[in-house]
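With one protein chain removed, the remaining protein chains of the complex are shown where they sit.
== chain A ==
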Amino acid sequence: MYTFSSKLKTLSYILMALGILGIGYGFYSAPKDIQEVEKLLAAESHGEHGGSKHEASASATHHGDAAIHTELAVDDKVEASHAEAPVGVDAADSIKEVQVLPLSDLTKGREKAHVMTAEEEHTEHLTHVLHQLQNKPWSAFYVACIFFMLISLGVLAFYAIQQVAQAGWSPVLFRVMQGITAYLPVGSVIFFLFLLLSGLHINHLFIWMDPEVVATDKLIANKAGYLNFPFWIVRAAIFLVGWNLYRYYSRKNCLAQDDANDNLFYKKNFKLSALFLVFFIVTESIMSWDWIMSIDPHWFSTLFGWYVLSSFLVSAVTTIALVTLYLKSKGALEHVNTSHIHDLAKFMFGFSVFWTYLWFCQYMLIWYANIPEEVTYYVTRIDVYNLPFFGAVVMNFVFPLLILINTDFKRISWVLVMAGVVILVGHYLDFFIMIMPGTVGDRWFIGISEIASILFFLGLFIFVVFTAMTKVPLLPKRNPFIEESKHFHY
């Protein structure tokens, strides 16, 4: 039996406490009304420009911050240039602005721009920035929340695959995987509560939930048959309950198999896992539309589900590898040798490349065809999120490719820990880039809110996972493949 070391437990408490403080600070420091935003923008404008003509009027403040003026739809380009001409914006500026299109305010802008005076437009802009800034702590929480929940879901899927594939190497790691999936119920509850809060309009991450937006936006209104709150939340409930049921029964059967005289529970688990994988691939796809793609309800991509899957699957395998290395270093996994680690590292490498493949397929197809309705997604990301967008490719592809291609390196703990940390941070960034542009647009920053949310969920994850590890022996007894797994060498 593994005992949760008191140091690690203390660390998890500290992480959670720091996280809660930081999350609270994030909500506390978000602006409450447009007056605060105005001051904020004025301060930024002075800092960046300082030109006297920009300070002449309130409107000047507004257009002086050209890079963040983002609410103009393509249709409104002409009107916009006219409206702003008196305060001295040249056409080139407007065009630049037009390229940055967070969808959340497109609709409102489009509705009113035709009759908008400079003053009204300024207020409009302030409201827009206010919404972005108010979304920021919520988005930071949401990204970390979904990231850690999907990691444990990915471990569950990987575990089910190992069961169904009758893998001979991995049974010694089954209890580690089950331990990591212990986070799933906890993560699901928090995540579901968050979705409920979104539905109650406590936050505004999903703009299609806003009846005003739906009323004025035909594109979203046409999707209302799918994107409506009751259907959406019921889907979420079914997915989360389904995954958790599999986790519960699979673990129960695995433990029952320890004390059984035959392989009945093993066979049950085999069938259950096969069913789960079918359920999983369908629900995973829909989940990615519901929880991530619907943040940008004007945009769609057909391979998005697989893309999300590849991202959290590689994070999941990396997490298994890191937890295994930790437990091994504490002497808790007697039968795990470097060959098991080597296999995990191969999966990390392979799934990293798989992620890159899907990332590039999605990017290149949209870039190549350059259809305006699809390409805005990447225009925002490249213009406003340049470093994290391409940084994620370096961290998730180039780095693991060069490190994990070497067979000898795949057996060295510190190399793997280093690669694993980079992969996990890279995939956090990946989720960050999927969600943030639609909610906070150019107001993104990896600051206190974001880091605190990560720390909170990391602490919770460590606490739940390692507590679960102490509950049962870390070696399954009567798994039909356990002997082979103990003597696995590659």
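Assume contacts are C-beta pairs under 8 Å (C-beta built on N, C-alpha and C of every residue); 3 or more make two chains touch, one makes a residue touch a chain; residues count from 1.
Keep this in mind: contacts and distances are computed from a predicted model.
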Protein name, per the UniProt record, of whichever chain is missing from view ("Electron transfer flavoprotein subunit beta", "Light-independent protochlorophyllide reductase subunit N", "3-methyl-2-oxobutanoate dehydrogenase (2-methylpropanoyl-transferring)" or "Quinol:cytochrome c oxidoreductase membrane protein"): "Quinol:cytochrome c oxidoreductase membrane protein"
Which residue of A:Tyr28, A:Tyr368 or A:Trp414 touches the chain not shown here: A:Tyr368
Residue of A:Ile238, A:Ile371 or A:Ile405 touching the missing chain in the full complex: A:Ile405
Contact partner of the left-out chain, one of A:Phe231, A:Tyr248 or A:Phe360: A:Phe360
Where the unshown chain meets chain A, residue by residue: 360, 363-364, 367-368, 370, 405, 407
